[in-house]
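All protein chains but one are shown at their positions in the complex.
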Amino acid sequence: MITPPLVRRNTPQRYRMEAYQCTKCGKIFFPGRLVCDRCKHREFEMVTLPEEGKVITHTVIRTPPTGFSDLSPYCVGIVEMANGVRILCQIADCEPETLAVGLPVTLEFRRVQEDGESGVLAYGYKAVPAR
Amino acid sequence: MRDVAIIGIGMTDFGELWTESLRDLFVKAALEAMDDAGVDHIDSMYVGSMSSGLFTGQEHIGSLLAAYLGQAPIPATRVETACASGGAALRCGYLEVASGASDIVLCGGVEKMTDVSGGRCTYALATASDQDYEAFHGVTFPGLYAMIAVAHMAKYGTKREDLAHVAVKNHDNGFLNPHAQYRMKITVEDVLNSVKVADPLNILDCSPVTDGAAAAIVCPADMARKIARKAPVKILASAQATDTIALHEREDITWNNATAAAAEKAYKQAGLSPQDICFAEVHDCFTIAEICVLEALGVVEKGKGGEASRSGMTARDGKFPVNPSGGLKSKGHPVGATGIAQIHEIVTQLRGEAGERQLSDARRGLAQNMGGSGGSAVVHIMEVLS
Partner (left out) sequence: MPGIVGYGAYIPRYRIRVEQIAPVWGADAPSYKRGLMLREKSVPAPDQDTITISVEAAKNALKRAGIDPEKIGAVYVGSESHPYAVKPTGTAVAEAIGAVPDCHCADLEFACKAGSESMFLAFSHVKSGEVEYALGIGADTSQGAPGDALEYSASAGGAAFIMGDRDVAATLDCQYSFMTDTPDFWRREYMHYPRHGGRFTGDLAYFKHVRGGVEGILKKSGMKPEDFRFCVFHQPNGKFPSRMAKALGFTREQHETGLLVPTLGNTYSGASPLGLSAILDIARPGDRILMCSFGSGAGSDAFVFTCTDKLPEIQGKAKTTRYYLDTNPVYLDYGTYIKFRRKIRKNVED
């Protein structure tokens, strides 16, 4: 779903990778939470995720959902960032044959979705391997 | 808490049922279950349906279906835990009877998935994943399970063929199930050569889009002994658990912790261990899922799920038959109905009524129903009521 309030509310995470770290046990959450699932503490401080990471699992989507056909087939993976936090995102500019567990990637700002021809654009992060 | 038994079951055929509406599917299954149980009145009902709203535009189906079943003003509630909605509906009915609040409860499940386009259907199914941090990126459900497969293969050396064997075995069983959507045998070659969906999963690794409904009637065990038309089945355990909805937030992507946690509670409740179970109906939404679930249930060691189908252990004549109904792969997967359809098969096997599919040793069965990429799991253990 891409609607103006949804896009706006997700902007700090999608544009600036804002994560939140529990001030008691140090676990980092992306996106942030109201309560730490490890120690139940309720205070956090903002940290930015690093832009470097590595692929820990991956796939190639060949039957895309609505709105994703232009890039099909495209790579998707779970990426472990340099600070240990894991995210899921597309792996862009990547030939499917080169996908591998351990592939180092860097996050780039990309247009992730659009609400049809006239709706708002939803930007966010994708992981890109070195050229 | 009272002991609870299942005294009636019913289900429709599973398939692309263009001429059947959601309400008619449910009522047919429900009436069959009530007739099977020999009851014409129920005290309450639970309906498992993942998303009647997104698939048919209809919410509030508890009220709709209670009325269409001619049972208003009984309490009727829709239960939702994604693809585990059916199992969760049974759990709700079980608790209502066990607590003494009701005597005869209908636990049903229904999904009508073919009224919408493929794209809309995929969108509806994706709502079982994290909308903002998974679905937003275009990952799809086959994609999530494909990533579990890649991780499992990397960690344990599971082979591509191991996954294919799961589909072959389930089709062997579904071939004999008159209700199944795809009653055809397939080979490992067929699976490996079928159209790619999300590497390494091909179309024959994936359960289909299906319409269908299933229902079960539960009542106190003491009442069952008096009123049941057929051998009642005792629910030895009913347990449910969650895991993070998002795959990437799990410590071990290959480990289905919701299933493990629910199974642990279920075994404890029943005073049993995995070795005491004779057969199981598990949630093979994708071939890799069956592999991971067997490990989480403790039926095989962690990492050894790949060998299970390949070695013949899970075949009908194997040491631990899995999905004698054909599983989600061959029987079909009308999402909300699946959990109850698993119960239908277990009860049928326990009663000795499975015909050509009948297992030789079917004294105690386990049903494992799962939602999303493993965010919810429901486990029931059943045996014939003595």
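Letters are used for the chains, namely A and B, taken in the order the chains are written, and counting of residues starts over at 1 for each.
What we mean here is this: contacts are C-beta pairs under 8 Å (C-beta built on N, C-alpha and C of every residue); 3 or more make two chains touch, one makes a residue touch a chain.
These figures come from a predicted structure and were not determined experimentally.
Enquirer: Just to verify: which one of A:A19, A:C36, A:C75 or A:V112 makes contact with the chain not shown?
Expert: The single option touching the absent chain is A:V112.
Enquirer: Spell out, residue by residue, where the missing chain touches subunit A.
Expert: Touch set of subunit A with respect to the missing chain: 11, 15-16, 66-67, 69-71, 90, 92-93, 95, 108-112, 116, 121, 123, 126, 131.
In this section, only the chains that are shown with their structure count from here on.
Enquirer: Counting only Cα atoms for the centres, state how far subunit A is from subunit B in Å.
Expert: Inter-chain centre distance comes to 31 Å.
Enquirer: Quick check on the complex: what are the subunit A residues that touch subunit B?
Expert: So the residues of subunit A in touch with subunit B come to 1, 6, 10, 13, 30-31, 56-68, 74, 76-78, 86-90, 96, 101, 112-113, 122, 124.
Enquirer: Which positions of subunit B touch subunit A when the two form their complex?
Expert: 119-120, 122-123, 126, 131-140, 142-143, 146-148, 150-151, 154, 196-201, 246-249, 253
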